[in-house]
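Heads up, one of the protein chains got dropped from this complex, but the rest are sitting where they should.
Naming follows writing order (A and B), and every chain is counted from residue 1.
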Amino acid sequence: MIYTPIIGLEIHIEPNTKSKMFCACPQDHFGKKPNSQTCPICLGLPGSLPFTNREAINKTIKLGLALGSKISEFSKFYRKHYFYPDLPKGFQTSQKDEVLCLGGSLFGKRINHIHLEEDAGKLMHVNNQSLVDFNRSGCALIELVTEPDFHSTDEVLAFTKELQLIARYLDISNADMEKGTMRLEANISMLNAKNSNAKLPDYKVELKNINSFKFLEKAINAEIVRQESELSKGRKIIQETRGYDENKKTTFSQRVKEGSEDYRYFPEADLPPIEIGELKIKNLKLKIPELPQAKRERFQDIYKLSKDYIEILVSDLNRANYFEDVIANGMKQPRLRSLHSLHSFAMTVANLMINKHLDTDYPEPAGLARKIIELEDRSYESAENTEEAVRQVLQTNPEIIKKYQNGQTQVLSFLIGQVQKILRGSGNPKLIGDLLKSKLEK
Amino acid sequence: MSKSKLTKSDVLHVAKLSNLKLTDEEVSRYSDQLSKIVDYISELSNVDTTGIKPVYQTTGLINVLREDEVNTTNILPTNAALSGTDNTKNDLFVVKKILTNN
Partner (left out) sequence: MNIPLTIKETQDGLKSKKFSAVELVDAYFSQIKKYNDEYNIFLTLTEDSAYKKAKEADKILSNKDIEILSEKPLIGVTASYKDIFLTKGVRTTAGSNILNNFIPPYSATSVLKMENAGAITIGKANCDAFAHGASGENSDYKATLNPWNKSYVPGGSSSGSAASVSANMSLVSLGSDTGGSVRQPASFCNLVGLKPTYGAISRYGVIAMSSSLDTVGTFAHTIDDIEIIFDVLRGQDGFDGNVIDFEKKSFDKNSKIKLGVAKEYFGKGLDSEVEGKIEEAIKIYERLGVEIVEVSLPHTKYGVSVYYIIQPAEVSSNLGRFDGIRYGNDRSFFGDEAKRRIMLGSYVLSAGYYDAYYEKALKVRTKMVEDFNRVFSHVDAIISPVSPSTPFKLGENASNPLKMYLEDVYTTTANIVGIPGLSVPFGFSKNELPIGFQLLGPRFSEHRLFEIGRMFHKEINYKPRVAL
């Protein structure tokens, strides 16, 4: 392939505030009766005025802090003018200069900025009519704009999924693509790899209305394929907005852009500006929990779980917390301590959660710890049978053994799992671990 | 003598930005009147504003923020929200068909 994809993202996240951005209507509009959650402000009635939601600002700053952005000391809102039937005021209150958060990065991809704005209503096309529901109008909306640092769909997916997870960890949004609380636009162009003094391509295609991760992958791949094929035929790519057609598995043109739009931005005089002091930033920083990447590393260091297990636990903050609560509770109990090392207990807990879903059966962490004691106290397989199982496992997994001996000690969990499989889960984990280790370290 | 001439095409461009449709007569009249006005307001270029910060609001207020609470008393019942027009269908506002190539 002689073309490298150059992709930049614009990601919108609806924060989970109680009320909208500039009025006190409910922010949560999903599945609500049409036009049942509007007021003079978000319906753009004459005479109405906006009033800024403090929490929306805080949530945006939290996201910025989590991603290493610089938080502006001084920030303000602008009016961005364009006419569209779902935009009730003829302008969107957004930000331009002096946005809340500048810079930052995630997975090595640079973030240009993060700003706060209001959402538009929802336009639907039924038969030959367009219909508008303004329940979403005026909802708070965080927009994150990246630099064009992505070169593959996988990178985009990884970034977006991690961002979703961070949003959930920060409790700023559920960032659910299917529900529209996270929306993605990708600006895609292709760079000729032969053109080694690589400047960015002189066009970009905006891919819009991506509403699931699955869709995202397909749509971006389809667009990359399309652009590659056009370029290899020597054609020029038109600067435009495209959507993805699930049935035809191709992207289609939605709107050709005529030069850059003239939004006639100017500062919103109805909204006094925002000053963000160091104290405020300090206080918000204190509210930032351990983020997913740090948790992954810690789970690796402390519990030595397999990557898959870690990912399953870390991808759901509630389960990750539950897991650690069970560990903390269990390790306080002499009976469990006598049976388990921290590692083997962690393995047992993770195993019961992930493979047996016992966390749903025992909503209280202490309950699962008790259950484990109960299970352990049932007679374990005999030492003889256990030894036999260990022998079998070692015999059938020479590569894993090599890995272990090369220092990848985390494969131990895998081996324990295999032994338990043979013993249908009735082996004494501590015994299995000890046996495996003594054989492996011979 | 008008220095800041707004041509008819300028007027049409601005009318498009403003979502206004003008008659030919209006285009030529506005071209003339707006040129005179723009010419007058161009006197501001005589004022030295080096190093001056723009004032876009005179109150000096900062951080006027609302607590994040829903106030149901300000919410319009659906029929009140829709009361300004007859052009509704199933509690939705009907607008001119928006074209997409889908």
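Odds and ends about this structure:
Just so it is clear, a contact is a pair of C-beta atoms (placed from the backbone, for glycine too) under 8 Å apart; a residue touches a chain by one contact, two chains touch by 3 or more.
No experiment lies behind these values; they were computed from the predicted model shown.
Considering the intact complex, the chain excluded from display touches A, B.
Note that of A:Phe30, A:Phe83 or A:Phe107, the residue touching the chain absent from this view is A:Phe83. Residues 6, 10-11, 13-15, 17-22, 26, 30, 33-34, 36-38, 40-41, 43-45, 47, 49, 52-59, 61, 64, 66, 76, 80-81, 83-85, 87, 93, 95 of chain B touch the missing chain (whole complex, contact as defined above).
Residues of chain A that touch the chain left out of view are 40, 43-52, 79, 81, 83, 85, 88-91, 132, 134, 260, 262, 264-266, 268-272.
Basically, only the chains that are shown with their structure count from here on.
Mean C-alpha positions place chain A and chain B at a centre distance of 37 Å.
Those residues of chain A lying in contact with chain B across their complex are 17-19, 23-26, 33-41, 43, 45, 51-57, 81, 83, 85, 90, 123-125, 128-134, 243, 245, 252-255, 262, 264, 266-267, 269, 271-275. Put simply, chain B touches chain A in their complex at residues 17, 19, 56-57, 59, 61-71, 74-78, 81-82, 84, 89-98, 100-102.
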